[in-house]
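Presenting chain A:
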Amino acid sequence: MELLPIHILNSLLYASTLFLIAGGLSLIYGVMRIVNLAHGSLYALGAYVTAWTIGQAAGGAPAAILYALLPVGAIAVGAVGAIVEPTLLRPLYQRAEEYQLLVTFGLLLTLEDVMRLVWGPYPIPASQPWELLGGSTIFGSQYPNYNLLVIGLGFIVAVVLWAFVYRTKFGVILRATSQNMRMASALGVNVKRVYVQAFALGCFMAGLGGAFVVPIQSAVLGMGVDALIIAFVVVVIGGLGSLEGALIGALIVGFVRTLGITFFPEIELALLYIIAATVLLIRPTGLFGRA
Partner candidate 1 sequence: MTPVDQALEAPPANRTLLVTRQLCKAFGETRAVDHVDFVVREGEVLALVGSNGAGKTSLVNLISGLLQPDSGMITFRGREITRLGVYERIKAGIARSFQLVNLFDQLTAFENVRLSILSRQGKTRRLLHLVDRDRDVRQETLEMLDRFGLADKAHILAGALAQGERKLLDVGVAYALRPTFLLLDEPTSGVSTREKGTIMDTISEVVKSGGITAVIIEHDMDVVFTYAARIVMMHQGRILADGTPEEIRRNEEVANTLLGGGFI
Partner candidate 2 sequence: MPPAAAASPLRSLAYAVPVALVLLVLPHIVTPYQTILMSYGLIMAIAALGFNLLLGYTGLLSFGHSAYFGLGAYAVAFMVKYLHVSSMELFVIGGLIATVLVTAVFGFICVRHTRIFFAILTMALSQVVWSLAFKFFWVTGGTDGLRIPTPTILNGMVTVPKNKIAFLSSTYYYYVLVVFVVLVVLMWVIVHSPFGQVLQAIRDNETRAAFLGVRVRRARWLAFLISGGFTGIAGILWAPLNGLTTPDILYWPFSGEIVFLTVLGGFGTFSGPIVGAVAFNYLKTYAVGLTVYWQLLLGVVLIALVLALPSGIVGTLARLTTKITRVDAT
């Protein structure tokens, strides 16, 4: 039976990853009103690319290089996003919004098998970055330093993202486009370019989540499908389209799941989905979202 501080740390760790995934999902929805069912698979893709790079391609390289290569998965996924948006999603903006669910589901099926095709059915570990950092003693228990790093990185990314969205010119354009696409377009904003960039950024975040998590738990087939539904719960609770919502939602889900698995494992998942359903009923836009 682990101590409460360890549970808290694990919750924060989980929340960190969730924030990256859900934040990306929410960002994309906020700017473009797109719900990407393949978002979890992109997270998995980021994990696979990073795992392969660190675990196999650059296997015995010095530590500094391994850490520098961590974000490679995120960059790859961001690039994929930049290709997917204009080819698969742009043709559908004029059509009923259900079509985007269909096409992104097709993308999910495709990506899942592409990962199987390229990397095979067995998990790909990449544990060196995790091992190299060792552990610290926290309240009498050993806790991996890498986990602490990921928690810290998650926090940093949240801050950077906030600054990006609220303090930079691109962020202003992003917010303007998300609030009123037509008005922004009339004011000279190149909406097509904003959409591609926003989508790529959202995918980058998902890939980053995968990249950060892979030293801890390996890249495994099906991790994307599992992650997507949890990410949905996060954005439902926090509010589709809101970054603060993604953060709060990630924290809530992180804690509920981590503590749940320890104290009431049978119903922790069911509880989560029930919470999501309840939020959808009472406050469909979530805690922080707008319709």
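The candidates came about this way: all candidates are chains of the complex that A comes from, given by their letters.
Basically, a residue touches a chain if its C-beta (ideal position, glycine included) is under 8 Å from a C-beta of that chain, and two chains touch if they have at least 3 such contacts; residues count from 1.
Remember, predicted model here, so these are calculated numbers, not experimental data.
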{"item": "Candidate number, among 1 or 2, whose chain touches chain A in this complex", "value": "2"}
{"item": "Complex contact set, residues of chain A against candidate 2", "value": "35, 37, 88, 91-92, 95-99, 101-103, 105-114, 116-117, 225, 229, 232-233, 236, 265-267, 269-270, 272-274, 276-277, 280-281, 284"}
